[in-house]
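Certain chains of the assembly are absent from this excerpt, and the rest are unmoved.
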Amino acid sequence: SEPVARYALGLGDDALILAQRLGEWIAHAPELEEDIALGNIGLDLLGHARSLLSYAGSAWGMAEDDLAYFRDEPEFRCHQLFEQPIGDFAQTIARQLIASAYFHGLYRSLGRSADPTLAAIAAKAVKEIDYHLDHSSQWLLRLGLGTEESARRMQRGLDAMWPFVDELFRRQPEIEELDGIAVDPASLRPAFDQLVPRLIVEAGLSVPTTGSARGGGRQGVHSEALGPLLAEMQVLARAHPGEAW
Amino acid sequence: MTPGIRPGAVDDAAGEERFLELITSDSRVEPTDWMPEAYRKTLVRQISQHAHSEIIGMQPEGNWITRAPSLKRKAILMAKVQDEAGHGLYLYSAAQTLGTDRDTMFEQLITGAAKYSSIFNYLTPTWADMGSIGWLVDGAAICNQVPLCRASYGPYARAMVRICKEESFHQRQGFEILLALMNGSESQRAMAQESVNRWYAPALMMFGPPDADSPNSRQSMDWKIKRFSNDELRQRFVDMLVPQAEALGVTLPDPDLKWNEERGHYDFGELDWSEFYDVLKGNGQANAVRLNTRRAAHEGGAWVREAARAYADKQAAAAADLELAS
């Protein structure tokens, strides 16, 4: 149905844009193991994106690539967290920590969705997300408790990403009719708040006290980082509209 | 343990005899076996060069991850580039069994002291290059590497078995990229042909100079590290390519290419070896960029590796304290 498709589109865009960002790391990571790890996480997310976008597109007679390559910026529905530039490794880890904790709760709940396709996608994603969360938690500890410089950078990374946390958990009027199918984002906040601040403190760092960005990604309001990302992502496909690859 | 004697070391004469026996009987030399220093050095150089090639080879393909024209192709490409990082790691592990550690080898790479395959100094200006690299470059790599699965040094041979399996998967993916383009629009077909034109000769040169100009090959063949000569492998590659090119509908850019009934092989034209040597000397399209990119990643990530080390040290110290206290 249309509302389910719109819901899947938002989730798919989150995964797609974060996967695109992680792809920027490959061949540029601090060590080969991280080229592999960040690539793996990116691949998992790209897999989630493809499932979700295919499902969304099925309601509109569109393929995943129609959605990924031929929508303009205001038609994207990702939260702004996922659009932010990769920054340094610490900023990437900060975002991965937040994102993984969010997906962790989300896909666990969504695994119980009354919509069998969403439930199946989520159930498959859950195991992968466990690894993502473990990866970022481990790095949070290493960087937070490693050297003075790494702790400083890790704190900066958290501070830079924290304003985009709030948006993830805001109530979305558009999914209220999807009771039992969609997950109320607000319901995921307590678990996040129980987990992430504890991890940050364990890593010897401070839970940021920054304000919250206004957000609006689910309504097509995007940060300034998305435009250039889409320009690059879509350039080739758009130069050859309608072609197969 | 008597200082100066490594466990498993034997005196040279007995060691050499056993080494030759292993080679002659097509058995595997293992890390604990005695081996001539030259054999060890040859292997370290070859394996680490191969590792470096995998690592540097991530860049020309990594270049298209953000712009891949479909999500499926993006996923395949990400997985492929990641596999290359993995190959780099296996190969470093194999080389480490010969007593050279990974940091030393990596340092040699980023200071330019060690070589990597010249093919990765070519550029990937178009998406079709993702196809050509898979089909031609990985194709040539496989021809080179399949015999290495029977190389006399055990850890190397075993690493190659795993790598070859993935490479042949990569080659098929490259072929499929080109096939999709050749089945596409006129501009897609042109893109594919233009790319094959650029990559064909450099791929043939991947097997190294003609046998007459490759004096070191003989020793490697005697040691059963190498099993076929450069020219033999090149011929095998060309013979494999021609029918695949026909299936694709691309033209291989060599007017002298034709079937020789008598030899039972395809004849092919002279390659421009001056270009090969020029690229090898550092004057290729991307030599500097490739090294600088990896070096920048490495230097830019120094603080991350330091943090990981510091954290591990603190953890180890804490664990030791705990043990002491218990």
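Which chain is which? They are A and B, in the order written, and residues in each are numbered from 1.
As a working rule, a contact is a pair of C-beta atoms (placed from the backbone, for glycine too) under 8 Å apart; a residue touches a chain by one contact, two chains touch by 3 or more.
Predicted model, so just to flag it, every value in this text is computed and none were measured.
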item	value
Whole-complex copy numbers (one chain of each kind is displayed here)	A x2, B x2
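Rule of thumb we're sticking to: only the chains that are shown with their structure count from here on.
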item	value
Where subunit A and subunit B are represented by their mean Cα positions, the distance between them in whole Å	34
Contacting residues of subunit A [partner subunit B, same complex]	16, 20, 23-24, 26-36, 39-40, 42-43, 46-47, 49-50, 53, 64-65, 68-69, 88-89, 141-143, 145-147, 149-150, 153, 232-233, 235-237, 240, 243-245
Of subunit B, residues touching subunit A in the complex	55, 58-59, 62, 65-75, 78-79, 81-82, 85-86, 88-89, 127, 177, 180-181, 183-185, 187-188, 293-294, 296-298, 300-312, 314
